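Missing here is one protein chain; the remaining ones are kept as they sit in the complex.
By letter and in written order, the chains are A and B; residue numbering begins at 1 in each of them.
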Amino acid sequence: MKGLNISVLVKPVPDPGCYESIQIDPQTGILVREGLPNILNPADKHALEAALQLVEQHSGRVVMVSMAPPNALETVKEGLAMGADEAWLLSDRAFAGADTLATSRVLAAGIKKLGLCDLVLAGSESADGGTAHVPSQVGEILGISHLTNVTWLNIDTDANVRARMKMENGYIEVEGALPMVIGVSRGMNVPRYTSLPGILAAQDKPVKVLGLNNLGLDPGSVGLAGSPTQPGKLSRPELKRQGERLEGEPAELAKRIVAIMRSSGVLS
Amino acid sequence: MPEFTFSPAQEMLRKAVREFVEKEIEPIAHKIDAENSCPMDVFRKMGALGFAGVIVPKEYGGAGLGLTERAIILEETARHAAGFAMTLMTHQLGIEVLLSYGSEEQKRKYLPELASGKKLGGLAVTEPSGGSDVGGQQSTGELKDGKWVLNGRKCFITNSSEADVCVVTVRTGEDAKGRPSFSAFIIEKGTPGFAPGREEDKFGLRGSGTGDLSLNNCQAGEDAVLGGVGNGTKMALAAISKVGRTGMSAISVGILRGCLEEGVRFAKERVLYGKPIAKLQAIQLEIARNRVDYEAARLLTYYAIGLKDAGGSCDAEIATAKYFSTEAAVRAAKRTMDLMGGYGVVNDYPVGRYLRDALATIPSGGTSHVMQLVIAGQTLA
Partner (left out) sequence: MEKKQVIWVIIEQVQGKTAAVSLEVLGKACQLAAEAANAQVVAVALGSAIGPLAQQLPKHGADKVFLVDDPRLELYQNDTYSSVLRRLIERERPDVVLIGASASGEELAPTLAAQLGTGLAAHCTNLRLAADGTLTMLVPAFGGQVIGEIFCPVQRPQMATIKPGVFSPVGLAERTGEIVQEDGASLLYDAEIRLRATRLVVEEPPGMPIEQADVIVAGGWGIGSRENWRLLEELAKEFNGAVGCTRPALDQGWTGGEHTMIGSSGKTVRPKLYLGAGISGAAHHMVGIKDSGVIISVNRDKTAPIFQFSDYCVAADFRDVLPELLAQIRRAKH
């Protein structure tokens, strides 16, 4: 194996620290997320870290692929600052409103367009949509094997892959061979911090923006039109409870809690 | 005046530093203050990421960027830990004098390790007899048998016990008019006769060590002289304005942002009369004032620094920014404590620390009086 060509799927998402301020417009029923700062999806930084480590080990090249509106470019460039070599932004009005399958078609088309790619790494889930579908669906559309929720990964010089996939009470060990799509779980590594030299280098790294036509996709297969799922109404779940404040010294507070435990039947 | 925006790379830098600070510094900010301890491991990490050596040219292992980028780093650090930011800020003050006045040999010798944060720097001017009065320094340097012998005591020196490389000014003679003239020396930690003395128990900007340095027949070779004999004061004052005051100004902007953000958070969360106090008009006015102080300080600070980066002479603009920002930080911290009621004085909240830090920024790099004198001097000239 002569170096690894790795694509990393990265999604710019609104900063999870701000999700509490997301509103639904009462008139239109649409999410109001203007003004929320964008970040690279947290799990994708773990995917990128895995890619950078693999390339440090095997040599090769890391290209990020992202489907996002043009204004997300600066966020994607943060991945270049972390160490990726190149970024492809797949951007077209026609991509709007995509569900995971329509998203995966576009991403897969981008990866194909990139040409030879040994390994596709993705985060295991996004912070906003959070379906955790995309890694497997990209794998299916590309017609290559795929695994997600991977906490440990080893690739040898003969392109054999060994991986651990997280399960409820442990993990399953899986073996396969490249090419493969892998959804990286947070547990796999700790992403590096972005360094100042990294930021400077990022400014000159190649960035490509591709649309529907460049990817040779049928408009009916992408965006809302190409999505088998269709969204309905949005709402905000009501979590609030009528909190009663307990006051007093620790001993008194504990006494009240014991009484509540009794009345709720967990203490006799 | 042109539109005031940062470049995409500067924005990216801000985000990167913010992430680092939120993960590595914010969680220990309270501890740094409570224990008055400087987390040198965090400093080294910032060095490895290129943050400590931001203004050092690439050929000496730095990032080769300007004071604007440096101010972004200091502001973000000071947002959660102004005391620790002070360590970084003074490190860069030490770097600045080497950078601007060092010989090629001196730069090659010291800058790479300072830029990467493997070593910590400092600049020692102030003495018991002379802070504002720079000419009042009493420490001396005498040339004996080709060696300089330094004697005296410095005080209020940031990084006094941790600094590996310190630039020290001492009186080395008189000028043509018979006034004392000073020279600067590069002294390394561990040089015989050079030792840190007592550390001040500061009530603000804790987490940066500030203390005495004593010179006791400390010997320095002629290669330790920085920027030529007799140029010490000029160099130190220039560096203190260019890097020291701009740094203090940026640190104050960080404190101001802390006040604004903590005030907003508290006002939204604290419920009185059945609704968040943010709905009370009196509280809204306090928030508005915090916003105005923050915005004004930010504009003055980055404006002055921008002028300096562009190569202008702008001591008065820098003094204006430093004077306004440090005083505004004090006002904003006090205001934020007021809007928090009793919670403001409890150490579970960081705002009391912000007030103490803000107060301590005022003398550092020159007092508000002195800043006003610089401003007035240039205005009346």
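To be clear about the criterion, a contact is a pair of C-beta atoms (placed from the backbone, for glycine too) under 8 Å apart; a residue touches a chain by one contact, two chains touch by 3 or more.
None of the values given here were measured: they were computed from a predicted structure.
S.K.: For the chain that's been dropped from view, list the shown partners it touches.
M.R.: In the entire complex, chains touched by the missing one are A, B.
S.K.: Identify the residue among A:Gly176, A:Pro197 or A:Pro219 that touches the chain left out of the display.
M.R.: For the chain that is not drawn, the touching residue is A:Gly176.
S.K.: If I consider the whole complex, including the chain that's not displayed, which of A:Gly3, A:Pro70 or A:Gly130 touches that chain?
M.R.: A:Gly130
S.K.: For the chain that's not shown, point to the residue among A:Gln57, A:Asn213 or A:Thr229 touching it.
M.R.: Final answer for the missing-chain contact: A:Thr229.
S.K.: Under the stated touch rule, tell me which residues of chain B contact the chain that is not displayed.
M.R.: 266, 269-271, 343, 348
S.K.: Could you pull out which residues of chain A are in touch with the chain that's been left out?
M.R.: Residue positions of chain A that touch the missing chain: 14, 16, 19-20, 22, 24, 31, 99-101, 104, 125, 127-134, 136-137, 139-141, 145-149, 164-177, 187, 227-237, 239-246, 250-251, 253-258, 260-261, 264-267.
We adopt the following convention: only the chains that are shown with their structure count from here on.
S.K.: Contact residues on chain B for chain A in the complex?
M.R.: Per the stated touch rule, the residues are 8-9, 11-13, 15-16, 19-20, 23, 45, 48-51, 54, 63, 65, 69.
S.K.: Show me the residue ranges of chain A that touch chain B in the complex, using the header's touch definition.
M.R.: 39, 74, 77-78, 81, 193-197, 199-200, 202-203
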